[in-house]
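Have a look at this one.
The complex appears here without one of its protein chains, the remainder shown in place.
Showing chain A:
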Amino acid sequence: MVERWASGLRGYGLIVAMWIRATMVYRTSFIINTLGNFLVTGLDFVALLLMFSHIHALGGFGLPEIALLYGATCSSFGLADLLLGNADRIGQRVRDGSFDILLLRPVPVLAQAAADRFAPRRLGRIVQGLLVLGWGISRVDVNWTIGKALFTVVMVISGAAIFSAVFIAGAAFQFWAAEASEVSNSFTYGGCTLLQYPPTVFARELVRGVTFVVPLAFVNWLPALRLLGREDPLGLPGWVSCCGPLVAVAALTAAGLIWRAGLRSYRSTGS
C-alpha cells in the first residue's frame, strides 16, 4: 500500500518535472501565460471592487471580509487546479483512444491523469488568491493569534483537498460521459465563484446543498465565518466549522472510490 503510494507520487513528480522543463523552453510564453492567468482569474475581484464602488456591504459583509472569503477560495482552488486541474482532459483521451497509453505505463493512472500537461502558469491564480487573502486578513476586524493564523492555513489546505476531490470525481464521471467534461466545471469553477460571495447572498437550499451534498462550504464559508465571528446561516453547532480536514479526507476517499469505479467501467474505443 505504502509502496504503491510512493511509486504513484514518484511517477507524478517525474511527469510534473518533465512538463515544467517543457514549459520553460518557451520562457517568454510561460511568463505571458502566467501573467495572463493572474489577470484573468483576478477579474472576479475587479468585479467585486466595481460593485463596492457603488455599495458598502453585500449580504451584510464588507469588502475586507469578502476579500478574505475570495482569497481563501481562490488560493484553495488554485492549488487544486495546479496539482490536478488537467484531470478533466480524461474525457478527450477516452474519446481519441489515447487513454489506453496511460493504462500501459507502470504508474498509477490517477497520477498520470493529474500530472498530464502540468501547467505552471496556474501559479498565477494562486498568487492572485494569496494576495487578496493577505489584503483581506490585514483589513478585517479580527484579533489575530497564532491559533487563528494556523486555522487559516489549515482552511486553505483542506479547501484545496476538497476541490481536489471534486476534480477527481469530475474526471471519473467522464468514464461514463466522455463528452460531458463541462459538467464538472459547474462544480469546480462554479464552486469557486459561488464561494467568493458570502453565504447570506444565496438561497438557503443552495447553502444546504453545498454543505451536505457537495461539501464546498467547508472550503471557506464555515471556517471563515468562525474566524470572522459570524453566525452561519444554517445555524450549525460551532464545532462543525472545524471539521474541514475531516471532510476533506472523507471527500477524497469518496472521490477515490468513484475514480476506481469509473476506471473499472472503462472500455477502450479500440481505435
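Worth pointing out:
The rule we apply is simple: a contact is a pair of C-beta atoms (placed from the backbone, for glycine too) under 8 Å apart; a residue touches a chain by one contact, two chains touch by 3 or more; residues count from 1.
The rule is simple: contacts and distances are computed from a predicted model.
From the set "ABC-2 family transporter protein", "Multiple sugar transport system ATP-binding protein", "Transketolase subunit A" or "Na+/H+ antiporter subunit C", the protein name that UniProt assigns to the chain left out of the figure is "ABC-2 family transporter protein".
Interface note for the absent chain: among A:6, A:22 or A:43, the touching residue is A:43. For the chain missing from the display, the contacting residue among A:103, A:180 or A:246 is A:180, taking the whole complex into account.
Note that of A:32, A:103, A:149 or A:257, the residue touching the chain absent from this view is A:32.
By the touch definition given at the top, chain A reaches the unshown chain through residues 26, 29, 32-33, 36-37, 39-40, 43-44, 46-47, 50-51, 53-59, 177-183, 185-186, 190, 193-194, 197, 200-203, 206.
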